[in-house]
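Please see the structure below; I have some questions.
Left out: one protein chain. Kept in place: all the others.
Which chain is which? They are A and B, in the order written, and residues in each are numbered from 1.
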Amino acid sequence: MRIELIRRPEHSRTMVVLSPIIAIALTVIAGFFVFLAIGVDPLQALYIYFIEPLTAGWSIEALFVKAVPIILVAVGLSLCYLANNWNIGAEGQFAAGAIAGSVFPILVPGWNGPEVMVAMLVMGVLGGMLYAAIPALLKIRFGANEILTSLMLVYVAQLFLDWLARGPWRNPEGHNFPDSRPFDGGQVLPVLVGSDVRISLVFAVVAVIVAWFVLRRTLTGFQISVLGQAPRAGAFAGFSQNRMILLTFLVSGGLAGLAGICEVAGPIGMLRTTVSPGYGFTGIIVAFLGRLNPIGIFFAGLLLALSYLGGEGMQIALGISDQITRVFQGMLLFFVLACDTLIYYRIRFVRTGQHPAGEAKHGRA
Amino acid sequence: MATGAGAVDFPNRPKGEPLLAAIGITKDFATIRANDDINFAIHPGEIHALLGENGAGKSTLVKILYGALQPTGGEIRWKGKPVAIANPAAARALGIGMVFQHFSLFDALTVAENIALALADPPPMNQLRARIEKVSAEYGLPLNPRSVVADLSVGERQRVEIVRCLLQEPQLIIMDEPTSVLTPQEADDLFVTLNRLVAEKKSVLYISHRLEEVKQICHHATILRHGKVVGECDPQQETAARLASLMVGAELRQLQAPAPASPSAPVRLAVDHLSLPRPHAFAIALDDVCLDVRGGEIVSIAGVAGNGQDELFDAISGETRAGTPGAVRIDGAECGRRGVNTRRRLNAAFVPEERLGHGAVPRMKLSSNVVLTRHATREGLVKSGVVNFTGAREVVDRVTQLFDVRKGSPDPEASALSGGNLQKFVVGREFDRKPGVLVVCQPTWGVDAGAATTIRQALIDLARQGAAVLVISQDLDEILEISDRVAVISKGRLSPPVDARGITREGIGLLMGGAHHGEGAAHAH
Partner (left out) sequence: MEGLEGPLLTIITASTPLLLAALGELVTERSGVLNLGVEGMMAVGAVCGFAAANLTGMPMLGVLAAILGGMVIAFLFGLLTLGLVTNQVASGLALTLFGLGLSALIGDAFVGVPGPGMPKLYIPGLSDIPLVGRIFFAQDFMTYLAWALVIAVWYFIFRTRGGLVLRAVGDNHVSAHALGYKVIRVRFLAVLFGGACAGLAGGYLSLVYTPQWTPNMTAGRGWIALALVVFAAWLPGRLVVGALLFGAVSYLALYLQGIGVGIPSQFLSMLPYLTTIVVLVVISRNRTLLRINTPACLGQSFVPDR
């Protein structure tokens, strides 16, 4: 058997909507077999993974808590990817934002009025932006591949964070745990609803709406798409590739940094050796699952947050490693990419062995 | 007389069994039938022309004969026996060789490696190099087997293609538009080689839309239109006009070209001692280019591809900036250091060679492609950073009407248009602004005759209304048809422009070969 692709004259608008849904369905089906392979009841496992987290109030709250950083990261990354800039170092920019944002609460612990939060957020955003500027500038100035440089900086940021949390920023009263002093007062993000959904949800929603407007209606958004799809045409339109590299990296770094400080000033409440269970990488999947569209990313972010909760649920209920989450996320991205092909191509399966010249079909003119 | 396929004897044609016969060849693609019941035969020792417009189905047919595509229906007979040509290797094994229009060469590999790739069972490299040197000398096609293809000129690349084909010892050589990239002198050299092949009783299938050269060298012609054979003839017995009307299916509209403006009209576009280093290893440096284009005239730049045309276009449009402000002047304003949008605001307009990916974004709607070149021209398409796509759609409608752009829906993606219609859109998008200076590269490359006539007439009309029009083209017929003055670019240097009325193809050809760097300049006048 052979797969044949037939190019559609124009992209299919139906498939634009349908392809993520098909991808999710295929992931669930593949998940069925994965569970079968590791020897658990697939239906029970799928229920625990995908449905159970949606049945309790606290877990729906947890869903939004997890979705916020993922959405913030993914919105920024989508701008990068649309412009054909492959920032895959959001995990590092996330850490950089967390570190920079923690400067005041750790070094000036007494400053805990409400105004310190503004300073922390600004620092977080700046930290992420500056860290993302490194691969951008290396690409602009030297043509160094941004995929590799941005990824290498993830390891560097994580090691630096590890050093800070174990070394100079460790809480002297913390019984030797590698944590900073806990944030308090105005150093902690205000709660919006429930016990854990914080004001950062508003940031995520605003980021989604602004990004949607920029991409849909503004010249900047138009520049991003043109330079991403056809750099030569972008130059002909008088758009600057280098400016766009810097801009998209700064925006995505800033948003990742914002997510980072919101995480340490929110659910975590202190700086630790690790501040993210891979949100920076999950953001990549979410950006693609949302078809690089901010509205789509919002829903994709919720889905991937569900996959974290489902993984935790699996570990508790069935004793399966929570690494199952990453397997699911990887499979989902595979299927999303495969289904995107349907937007531009029709797919035909051809049985090999028969000679095409032998058959004289005249019907399909 | 031209008649339906195979109906009449042609007394001058070699008799006997055809070398290759196509019987009822049909090829369907997803949405179109590219070949429809095609019948024709090639005899031994004959140069057989396959004539037709862009999109008539010539390329599809030769790909089928070469095994690169499989027909949907029909049969190919080789020396009388039905054969299935499953792939190009099978074609080569039969004795069919091919010289591709857009060369099928590998830039990063050497000449010998390129040739080895086309041989079923190549000898060791040392022997192969010796054979290449021998064959290329025999046929007057000098080549160094150790050269890397990226470093070769267009003419040399074609030599590689031909020598590669000859080393396969084919009985039939298919040549797809072989002279479209050559200077007239290089084309004459090619014809000598072809005559040698025919003398050895080899056959040539010669695909072209250049009627004069078909009349000059071909023994027999099959004419395609809309995927069907519409006639065959002995081209030496026909007039070019008659062949053209067979190809196009109607009499072509004649261009109306009133006299150009007086030589005292103001210079609207000036290029003044423009020099640029080459941007990368495979590019051409511009060397002291000087040119004035006055309002009311069309000046053309002829030249073989890869002699600095792209670099010159980019420098004039502002995609590449010149070293000094005075190097490019539009209506007297110095803009050598300014970008493309500043130049557009000076009422200049630009149409690049590549439609898809340079002049237009393939996967974007036509309205977005209007915004592409007109977002900064203060026409209200962008207000405080927000794009007015409704206004852009109105532009699409105007262009559609003005240039008769055929499309399936009101605002399709650029890639959904045919080459000719997209070219009309890309040109029309700039005409809609009523530019004072227009620079256009290859205005009718790969478009059908109807669209070509429309575009050429529009260029002439624009100039006669007072605009300065600069055309960069490799199509000498086009240049001679529409230009008032002609200059030639060669290795990044531009010859002084000469009056188009006094010049011949051969005169331009000498300049294209680089003769103007010295005594040759006088020869061209």
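Convention: contacts are C-beta pairs under 8 Å (C-beta built on N, C-alpha and C of every residue); 3 or more make two chains touch, one makes a residue touch a chain.
These figures come from a predicted structure and were not determined experimentally.
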Of A:212, A:236, A:281 or A:308, which one is in contact with the hidden chain? A:281
Residue, one of A:79, A:258 or A:333, that touches the chain absent here: A:333
Which residue, A:16, A:138 or A:318, contacts the hidden chain when the whole complex is considered? A:138
Full-complex touch with the removed chain, picking from B:109, B:267, B:285 or B:402, is B:109
Across the whole complex, list the residues on chain A that are touched by the chain not included here. 3-5, 7, 38, 81, 86, 88, 138, 142-145, 147-149, 151-153, 155-156, 159-160, 162-163, 167, 281, 284-285, 288, 321, 323-331, 333-334, 337-338, 340-341, 345, 347, 356
At which residues does chain B meet the chain that is not included here? 29, 67-70, 87-89, 92, 100, 103-109, 113, 116-118, 122, 280-282
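Just so we're on the same page, only the chains that are shown with their structure count from here on.
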Rounded to the nearest Å, the gap separating the Cα centres of chain A and chain B is 46
In the complex with chain A, residue positions of chain B that touch it: 26, 28, 30-33, 70-74, 84, 86, 317-319, 339-341, 344, 350, 352, 354, 357-364, 368, 371-373, 375-376, 382, 385-387, 408, 412-413, 415-416
Complex contacts: residues of chain A adjacent to chain B: 6-7, 9-11, 217-220, 222, 225-226, 229-230, 232-233, 235-238, 346, 355-358, 360-362, 364-365
